[in-house]
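In this view, the complex is presented without one of its protein chains, the others remaining in place.
Chain IDs A and B follow the sequence of writing; residue 1 opens each chain.
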């Protein structure tokens, strides 16, 4: 069947990239003409329907989006990254390799997502303490999610938070201060409740349910 | 006016089905060819714009979606079901009859929504305790929402939770353990605060504001 999508000029697609219907790639950001800045998407990408990707992104191989993802300009995204249905990535975000962002997450400007981290569904990162402050452009600081950390569903991170490597933020938590490495935090406001190395499988299927990936 | 949408092969639409623009129905899931598995949508359905429905769904009559709903494969959905704008239904979900899912809700794999239950806007169900665990595929368990239960806006349910029949989860609650039948829970973590039969109309418009449906 025919596909129906729109690609602006100066979009460089790798080999075997699949683009589904109603997708738009290479949207010029404010102040730029169509094609004025380059957009690169690596080999073997799958861009699912209704997704919008602005110009000025540099995206590695084996990239996947869900449906209706929105990615603003000037982001650097590694290889083997997936961004789930309805998620929003604002501009000037750095995303490492093998990062998985689940559905309907919000990653604002100046966030840093290191290699192998996992962002659950409906997670909201923030980057401004005082919205509409006349100095807001100078102080915007997103969260930094260190290597292998995992952020549970529908949790909220305040601006400028660092989540330590391999730490786990519980579902629905409100994270108001930095989380050290290897800790589990939960609650509103989030508090350390245990070490990730103490986590047990509730169904006794595996000895170590948390450190199973190559990022251990 | 002409409509502009895409229907894959082997999609069986009932009588008087309305399909709006930029909709895609019958998307083949991973590992399947277009048309390889059947998709059935019953009579009198309204599929609103920008909605995506994968192949392998069996959906009853009088189905309605809002705009830009995303429904993955292999779900069984009863009659008189509505799924609101921007909501996401993953795969292998069972949805009973007369279920209403409001806007931007998230229903992951293996969730069970029984007859007459109500899922509020931005509700997030989960199904995995330890994301990326190598055994995650074996332990995935969604929530079970029993008949007539109602889940308040922006609440979060941990994996494998059962919400008892006719119970009410307050807006924004984080539900970390099962809720018995007929209870109201609220807070983070959610605690039982009263029985649903004690609920009063704050405006004195009706004697019993909660048990007004045919599901009493």
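Everything that follows uses one rule, which is that a residue touches a chain if its C-beta (ideal position, glycine included) is under 8 Å from a C-beta of that chain, and two chains touch if they have at least 3 such contacts.
None of the values given here were measured: they were computed from a predicted structure.
Student: Determine and list the chain A residues touching the chain excluded from the picture.
Tutor: 4, 6, 8, 22, 24, 27, 34, 50, 52, 68, 70, 86, 88, 104, 106, 108, 122, 124, 126, 129-135, 138-139, 154, 156, 158, 160, 174, 188-189
Student: Considering the whole complex rather than only what is displayed, give the residues of chain B touching the chain that is not shown.
Tutor: Residue positions of chain B that touch the missing chain: 1, 4, 20-22, 49-50, 66-68, 85-86, 100, 103-104, 118, 120-122, 150, 152-154, 171-172, 187-188, 199, 201-203, 205-206, 209-210, 212-213.
What we mean here is this: only the chains that are shown with their structure count from here on.
Student: Could you say what rotation angle superposes chain A on its sequence twin chain B, using C-alpha positions and rounding to the nearest 5°?
Tutor: The superposition gives an angle of 120 degrees.
Student: Per the centroid of Cα atoms for each chain, what is the distance between chain A and chain B, given in Å?
Tutor: Chain centroid spacing, chain A to chain B, equals 25 Å.
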